[in-house]
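With one protein chain removed, the remaining protein chains of the complex are shown where they sit.
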Amino acid sequence: MSARKVTKIGVLTSGGDAPGMNAAVRAVVRTGIYHGLEVFGIIRGYSGMIDDDIIPMDSRSVANIIQRGGTILKTARCKEFFEHEGRKKAFENLKKKGIDGLVIIGGDGSFRGAQKFSNEFDIPCIGLPGTIDKDIAGTDFTIGFDTAVNTAVDAIDKIRDTADAHDRLFIVEVMGRDAGYIALHSGIATGAENILIPESKTDMEELVHSLTEKEKRKKLVNLVVVAEGDEFGGANEVAAVIKKRIPQADVRVCILGHIQRGGSPTCLDRLIASRMGYHAVECLLTGKHNVMVGIVNNNLYYTPLDNAIKAKQKISEEWLKIVKILAS
Amino acid sequence: MSARKVTKIGVLTSGGDAPGMNAAVRAVVRTGIYHGLEVFGIIRGYSGMIDDDIIPMDSRSVANIIQRGGTILKTARCKEFFEHEGRKKAFENLKKKGIDGLVIIGGDGSFRGAQKFSNEFDIPCIGLPGTIDKDIAGTDFTIGFDTAVNTAVDAIDKIRDTADAHDRLFIVEVMGRDAGYIALHSGIATGAENILIPESKTDMEELVHSLTEKEKRKKLVNLVVVAEGDEFGGANEVAAVIKKRIPQADVRVCILGHIQRGGSPTCLDRLIASRMGYHAVECLLTGKHNVMVGIVNNNLYYTPLDNAIKAKQKISEEWLKIVKILAS
Amino acid sequence: MSARKVTKIGVLTSGGDAPGMNAAVRAVVRTGIYHGLEVFGIIRGYSGMIDDDIIPMDSRSVANIIQRGGTILKTARCKEFFEHEGRKKAFENLKKKGIDGLVIIGGDGSFRGAQKFSNEFDIPCIGLPGTIDKDIAGTDFTIGFDTAVNTAVDAIDKIRDTADAHDRLFIVEVMGRDAGYIALHSGIATGAENILIPESKTDMEELVHSLTEKEKRKKLVNLVVVAEGDEFGGANEVAAVIKKRIPQADVRVCILGHIQRGGSPTCLDRLIASRMGYHAVECLLTGKHNVMVGIVNNNLYYTPLDNAIKAKQKISEEWLKIVKILAS
Partner (left out) sequence: MSARKVTKIGVLTSGGDAPGMNAAVRAVVRTGIYHGLEVFGIIRGYSGMIDDDIIPMDSRSVANIIQRGGTILKTARCKEFFEHEGRKKAFENLKKKGIDGLVIIGGDGSFRGAQKFSNEFDIPCIGLPGTIDKDIAGTDFTIGFDTAVNTAVDAIDKIRDTADAHDRLFIVEVMGRDAGYIALHSGIATGAENILIPESKTDMEELVHSLTEKEKRKKLVNLVVVAEGDEFGGANEVAAVIKKRIPQADVRVCILGHIQRGGSPTCLDRLIASRMGYHAVECLLTGKHNVMVGIVNNNLYYTPLDNAIKAKQKISEEWLKIVKILAS
């Protein structure tokens, strides 16, 4: 890794958007300016690097955005960047502007691209974990998760009102293709009977049995929360089985969908985004290059981008036990 | 209609639940008690009348509920009540308790049942329009509409964040099987390009044309709001056509679903529910029987239950024009 | 009034800010552009006219603002504009740019200024009622009121949680220097015992009596909502009397303050702002000059700016009666 002093940096958001990305961008820009760096915003992730959609940013550019959902830099998935050709084009655009350091806010896929890019063109890259799915190793928090899970909780609370009014069973699908964190947390927080997640095998017999038993006891509100990536399938698949096996049950499906990506970030997401953004610039300045900035046990924790992979969640046995007991 | 003095009244919620029903129940109970009546809550709509699930209520029973979604009386659709046999059973349960007046909070189907019941058993019935769909003639407001449409607006605002971050086109489906009010209001309020409603024929050619044209101008956020009852089909059907006709567009579907039924009622819904609940009891006491209590131009307006039907919305040409101009 | 065709218009927000002002600005800009006008944004109300802080606007300038609180044009109160000298300077700045029509979003004070300005310099002015206080004659709605009152209701709901947990009496002060609308609506919607407003004389003896009586019955949640302009004084003054007269009561004061001015506008505020903004431009184009655009009984209603004054609310006797009965 180069020991050259970084003087102009670019910041971009990449992959799926997540609430809090704007707070992270703000922190990167203002910390950079504080340290006398020039800061550029790269639009639409790696696409903007390739298309030379790169704009200078000052302190005012990030005023009044800490509370906004989405990302003012826009985001995209970019196939061209998978190819050497694309990355070369991107590098030339950076070179033209003199950008000699990058902060990438995104997920593990974005980090792998960054690592490859850095290897090829010797530009130091810092990754910030920005994903609502919380499925990244090396950090207790990812930017966006806390907001997404609170959005899910608010929505399920509303569904509970109508479930309760009708004595209905609702199967609610939340986001999480590879990880069940949103399902697990929102399910516990809304008192769901059952929570179906990719990390644990779904025992449909047990689910049907427990719902049948509750139906007999006239337990009135029944919520089942399903992660979209559950190996049994999503909410529609689960509902189909239940309708067949418990025909007397009044079953409804809700797929929360993209509302979970938007909205004003929670306090926690703004805080971790601010802290991570600040430290991303510190890393560039102090030569701690090509790492992802994480927070573990409330301390900064740096993972080489090479190792920044999707975490396999070890499902807490404790929580699974608590779910069963508290929903009784 | 009987001129007997009403002394014991029952209140029930029927059909789909709507936010603000609790505020209406509270108003009926407290106004009844204020006038020296005994008030009973009938659980699960007409089912509770048939099953004798009827409980005495006092002022405390309705404390701290004005802000709650759902309905503490629960609600249901009840097939048995369509049959004379069922209604007879219901009447006997009322008679046993001495209940000689009813307030029914629900939609047009519930009112027809009430009218039939009243004709057969000479019990005065008052209807309060409780439905999120706002599709009842004889009133400017229905209990629940304002909350539902604000829930839809909040959700679409969140979707806009992610639509904007990705330059995506979102097709959002809102509730409204027979009426496009939620779609129209939430679509205008969120700056949707197009709003597809049952009351106007959907011109798919024009929709595709306008989206194509906007795609060319790189208009960045595109929202199409579809009422579930639009004659073209719901959001999935619309998305299928668009994907086929504009293959380069990045199209996503969101079906907001039952979150629109729940949640704490807005100020407006609490106000109209309180006002209508108060006047329902006044009607029973003053002999204005078998009417629906509505509000038109801020005045009370009474429609005979016989005539309380689903309104055919005459779509305002003015609004349709404004939509097109403002979304440009 | 001049019959010249209007070709360039300016839009400004003036006086206290109100949620929905951005939606109105968006509607004015886009309707103007639709009709081939050039549209300018005037910053900080009349101050921007005097300081020549006037910027051209296009369709993009107002993208993604319909959901934002505050006003992108900023607002101010401007003493200089009360003087002929100031207005002359303002006119010269407009003339330089060729602006020959104005839309003013604000309250009655702003309208009087507009009328004077129009008389002197023959520039047609259209007023849109933008104030959270809803105290303007000639319209059922003002931009911002519905949002403000829902913000107050949300806040009072939260206070109720803690009031209920502690069996406390809370005196909550809401905005409204001359008008009690926010107090009246939010008070009814949250089940307040008593609502003190400028439009009706506050009978402190009766308030103390009713609270004492409720204290005896151990009624557990007690909320009193006070408009800041109540002739008895604000919440602190009321609390002082109550503490003296009912020393055993656990009394707390909350002054909601400026949170009532901010936040994302409700669906209703966005709708009326859009509709009024659209019609403001129509007025300029069709020669209906120097009027305020209002909505009465769901129809457009135009009041000459000369007559657009603070409304004296005639307090509805019906509502005052309902408050007493429902809070029992």
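All chains are identified by letter, namely A, B and C, in their written order; residue positions are counted from 1 within each chain.
By our rule, a contact is a pair of C-beta atoms (placed from the backbone, for glycine too) under 8 Å apart; a residue touches a chain by one contact, two chains touch by 3 or more.
Given the structure is predicted, the values throughout are model-derived calculations rather than measurements.
Every visible chain touched by the undisplayed chain in the complete complex is listed here: A, C. Set against the missing chain, the residues C:T75, C:N93 or C:T202 yield one that touches it, C:T75. The chain not displayed touches chain C at residues 13, 17, 19, 21, 44, 68-71, 74-76, 151, 155, 157-162, 164-167, 170, 252-259, 261-263.
Panel shows chain A; residues 26-27, 30-31, 33-34, 59, 63-64, 66-67, 140, 146, 149-150, 152-153, 157, 160, 164, 185-186, 188-191, 220-221, 264, 266-268, 270-271, 274-275, 278, 297-298, 318-319, 322, 325-326, 328 of it touch the chain omitted from the view.
Quick note on the criterion: only the chains that are shown with their structure count from here on.
Taken together, the touching pairs link the chains end to end in a line with two free ends.
With centres defined as mean CA coordinates, chain C is found 39 Å away from chain A. Annotation for chain A: no residues touch 2 or more other chains.
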